[in-house]
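Only one protein chain is missing from this complex, and each of the others stays in its spot.
Then we have chain A:
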Amino acid sequence: MITNNTAIQAETLTKRFGDFTAVDAISFEVKKGEIFGFLGANGAGKTTAMRMLCGLSIPTSGKATVAGFDVYKQTEHIKRSIGYMSQKFSLYEDLTVKENIRFYAGIYGKSDAFIKEKTAFLLKELHLEAEANKLVRSLPLGWKQKLAFSVAIFHEPEIVFLDEPTGGVDPVTRREFWNMIYKAAESGITIFVTTHYMDEAEYCNRVSIMVDGRIDALDTPAQLKRTFEVRSMDEVFLKLARKAKRAAD
């Protein structure tokens, strides 16, 4: 059932490339303001599923809506309602902090007044006022990552997709990064996040685990641990991922 409270809804969503079924009839629902962990080993089909939800890839069959828009016909509307941050660092190193913010806000068609006001607010929050006119290249990786997240939600999307956002970041910065995610979720943004760190999975409201293109488990971290009779998400993941027949890519 799609309700006003649903951010993402997928029903037997499938993507095939020739004979290969990358995503095999997955069904799930993400509520508004929820932090939804999307887990799976490499090659399990996470990225393909995410690309379909972002409107980058057309599903082979099944149904899905993102922010209430259909992934087949309303991809343009979807793109306006979502933010995206990829595992690759996605700011321009040869542009300044301010120029990066301006650019990304600009391609979402935000007004100058909006950009100006929000940039000032954001720089203050990230304690980056002194670095506003410095090249992004000169910032430490942790700051870049936090900046990239802020840029991804700058245009105030309903949902933000984070594709392994904390790869290569130290534990302290990771913790700070998750504080930002919580803050964004509190302000009503739905978070859809993939990760390989099981401690991060614990931070999510609900977690789904993909194995060989299917969703094999979907529940709160606490409930998952109870179901699989283990103490940590790590063990849950290992129990499921070991069943995988598909080779990781």
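Methods note: a contact is a pair of C-beta atoms (placed from the backbone, for glycine too) under 8 Å apart; a residue touches a chain by one contact, two chains touch by 3 or more; residues count from 1.
The working rule: contacts and distances are computed from a predicted model.
Looking at the choices "Acetolactate synthase", "ABC transporter permease", "Putative, Na(+) H(+) antiporter subunit C" or "NADH-quinone oxidoreductase subunit H", the name in the UniProt record of the chain not drawn here is "ABC transporter permease". Contact with the undisplayed chain is limited, among A:R80, A:R175 or A:H196, to A:R80. In the full complex, chain A touches the hidden chain at residues 54-58, 76, 79-80, 82, 84-92, 94-95, 99, 102-109, 135, 161.
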